[in-house]
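Certain chains of the assembly are absent from this excerpt, and the rest are unmoved.
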Amino acid sequence: MGKVVTFGEIMMRLSTERHLRFSQANFFGVTYGGGEFNVAVSLANYGIKSEFVTRLPDNELGENTLKEMRKRNVSHNSIVTGGDRLGLYFLETGAGTRGSKVVYDRANSSMAQILPGMINWQEVFKGASVFHWSGVTPAISESAAEVCLEAVKVAHEMGIVITSDLNYRSKLWKYGKHPNQIMPKLLGYSTVILGDIDTAFFMLNLVKVNPDYKKGESLPEHYDKIFAKCPNLKYVATTLRYSVSASHQQIGGVLYDQSKVCSADIKDVTPVVDRVGSGDAFMAGLIYGLLNKEFTHQQTLNFAVAACCIKHTISGDYNLATLEEVNEMASGNLKGLVSR
Amino acid sequence: MGKVVTFGEIMMRLSTERHLRFSQANFFGVTYGGGEFNVAVSLANYGIKSEFVTRLPDNELGENTLKEMRKRNVSHNSIVTGGDRLGLYFLETGAGTRGSKVVYDRANSSMAQILPGMINWQEVFKGASVFHWSGVTPAISESAAEVCLEAVKVAHEMGIVITSDLNYRSKLWKYGKHPNQIMPKLLGYSTVILGDIDTAFFMLNLVKVNPDYKKGESLPEHYDKIFAKCPNLKYVATTLRYSVSASHQQIGGVLYDQSKVCSADIKDVTPVVDRVGSGDAFMAGLIYGLLNKEFTHQQTLNFAVAACCIKHTISGDYNLATLEEVNEMASGNLKGLVSR
Amino acid sequence: MGKVVTFGEIMMRLSTERHLRFSQANFFGVTYGGGEFNVAVSLANYGIKSEFVTRLPDNELGENTLKEMRKRNVSHNSIVTGGDRLGLYFLETGAGTRGSKVVYDRANSSMAQILPGMINWQEVFKGASVFHWSGVTPAISESAAEVCLEAVKVAHEMGIVITSDLNYRSKLWKYGKHPNQIMPKLLGYSTVILGDIDTAFFMLNLVKVNPDYKKGESLPEHYDKIFAKCPNLKYVATTLRYSVSASHQQIGGVLYDQSKVCSADIKDVTPVVDRVGSGDAFMAGLIYGLLNKEFTHQQTLNFAVAACCIKHTISGDYNLATLEEVNEMASGNLKGLVSR
């Protein structure tokens, strides 16, 4: 199997520790993350050849992200440098009824200023089986959206599986375009879409006929409308998340292949060490499962849900769980025993 | 609306981190707190003009508390300096079945040695709407109790709303007087009292006729006895707290205005990051609600309960939640979603 | 009452903080522990004269363990020095569905290389009432098993109560012997055995006739088979543990004296700060209870269960709870109130 290429922004994350509020912190923990990079790391942890494409500033902070990529076994051969700054975000970690807070500081980042033509996609995709992108990238700037379109076109031409996480963030999309002006074109090339129906309809400019679809029966009917808009689509998946509190989440999932809805039981996740990136852990699990010929759809979905759950116990943006750990949990062992 | 004046002691708090026991700690976290100061900070966070009155030593530790007051937007214009030392307390943070431990080291503090005449209360109360004090201050020394009496008399004369938190601490009250020799005189001036019925009866020298009042029906009857002892009283409120464990609390509340008992649903609070000061967060919420003409009694109580709950998720003595955060939670959103 | 002597290995423990994975840590917390030493510390915390016997390297790391023993009030008068290194273990602390991970690095430690004749057991046991050892020591090397046999023989001759924790660790026992070749001889001298029936049968080479014994009725029947193999046995006890997740354990216990099964209610333990050593906390509670003439069997068991529960809230290998704290909890108070 070939490599998986992901494209997006890697940010430095500056976070308070021990649930401190921003105004209490004398120190910020320094880690790295970003929706697509999180997917790349998680796949590398599963033993898959993983390559990340982005644009980075030519300074110490940019170099540190390269060090992190190498440490996490993610190839950075096709990364371009230039532009002014590394995107950042600040994270205040909540607990219980107090949710975490993100302050983005990613405007004018090197990645937001990427331009069409900067990446040689034909070269990047040599030897690739999958290309993954998410709705965050077209949201950060118009030129990033254009480069995203370049990428999916080339990937499509080269016959590469395209996976897409809708990842709607209302604090982004500031450059004057509505997602439904940008996303339909991009999603048209997708083989796999991860997202909830509301977001998909919002991005694809679809109208919900039956607002009560969540009760269940009409799920295929709604998913089918997405298929109707995306001619290359093979799978739609949705992470089910119910937030009891910032420290207690309930996670399940649905996978639909236009013939059958496959769903996974809701699992309790408590305590939550760090929920940022848990959706990306689901996405990486989904990609892993779909690439794994020995997995049934149910196994794929269970794997993705288990990956999402275990991510909540891991500090930082990305899922550092190994294949063995996720498989163990996907097979039903939630006991958290000491390994000794 | 005028400023809220609070009077009490601000202490340096030295606490172990990550649930370490005292004997395991090489470091103590340094924060500040004290029942009345906690109320002052919380009100300032709600945008209310807040002033704190105390007595501080003239050394670096005293200066640091001034810096903390300014940082937290609490005025310290009327503070007097002198005396020997800043009050301290040591905190070992528990978890689960192991409760937290407080070691007080506040004897002979500058505040404990305050004397009548040191504070010009007429000057302090210019422009004030509310004066808040608690049962901790008359407990630390006889002269502090006398200054408290000075304050409530002047506040009463100047027509200022007086709020009182009974705050009984058995480890204090060491100077030879029983609370019921001191508190009735002080509470006689109160407009609002926060406390449970047992404590109120104990401090006001009242006898419970029906020890089964907790079952509910006779609640107004018991509260009315408090009203009978406190001629200026308009409201009595009680924080309902059931401790499942050090890490899991259940919080509700009752507000009584001599005509109707208003009560709030019990809410689960888990995990508990820091429960110290959660009663003060309730008190500040109560003051905020009562000052807010647009709040019904139920809204006031919901706000106070929400403030108390969210405080448990915040490290340190005082509630750093904003008005928006408490309102959001008081309106029923307990999900702790990530804000991004 | 005389001193309690424990024999085993004390290791330096190097652990990640705040649930970090090994690959995320720039720092390791440094503490000390080991099954038998944990028992020794806990007993010292209950006010019992406690002495630990082991072999340590003659270097700074060995000296640090002596400092820790003294700090924790455990006598080290009979310790011998020599050999190459201090045993170590690395701990990655899990949370929720992700269990903790232990990486042992104790091979060729000074203790593993202990030889018969190095300890003067007659001297060690002067003034002792109890000798405690566990199945970890005979598992680390054949010579350590031999020294263990020396010890139990001398203790038996001197009429000392011998307590044994089966403590099976599959990652140890690497020197070519099956536990059932070593343990029966050792356990033959035991007065008290702590362990579950499966482990006891495995170590004593017994065959389960009724694999459904866990449903309850046949418990005495199974325990009796252990008694049949151990001629000096007076009590068998079992810690009941159900692992909901790494952060939520359920703890109970059983104590059998060949006439009656005494059992303790299951208690919920959540959150778990550190579960390593909680079995040792049970063992120390059991020893304390059995030595305490005023305790009934039920009180002894309740004490051991409470000690086990409270240990989960304490960071590090050993139970730092005081007698008062365990008694309070054993008497049913699980509320975790703030002591102030």
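Think of it as A, B and C in the order they're written, each chain with its own count starting at 1.
The rule is short, and it goes like this: contacts are C-beta pairs under 8 Å (C-beta built on N, C-alpha and C of every residue); 3 or more make two chains touch, one makes a residue touch a chain.
Given the structure is predicted, the values throughout are model-derived calculations rather than measurements.
Undergrad: For a quick check: 3 copies are placed, so what copy number does the complete complex reach in this file?
TA: For the whole complex in this structure, the answer is 6 copies.
Heads up, the rule we're going with is that only the chains that are shown with their structure count from here on.
Undergrad: Same or different: at the subunit A/subunit B interface, is the fraction of residue numbers used by both copies above or below half?
TA: different
Undergrad: Once you find the CA centre of subunit A and the CA centre of subunit B, what distance in Å lies between them?
TA: Centres of subunit A and subunit B (C-alpha means) sit 45 Å apart.
Undergrad: What parts of subunit C, by residue number, touch at least two of the other chains?
TA: Only 18, 271 qualify.
Undergrad: Within the complex, which stretch of subunit C touches subunit B?
TA: 17-18, 71, 267, 269-273, 309-310, 312-316, 320-321, 325, 329, 334-340
Undergrad: So in the complex, which bits of subunit C are touching subunit A?
TA: Interface residues on the subunit C side: 18-21, 23-24, 94-102, 104, 169, 171, 243-248, 271, 275-276.
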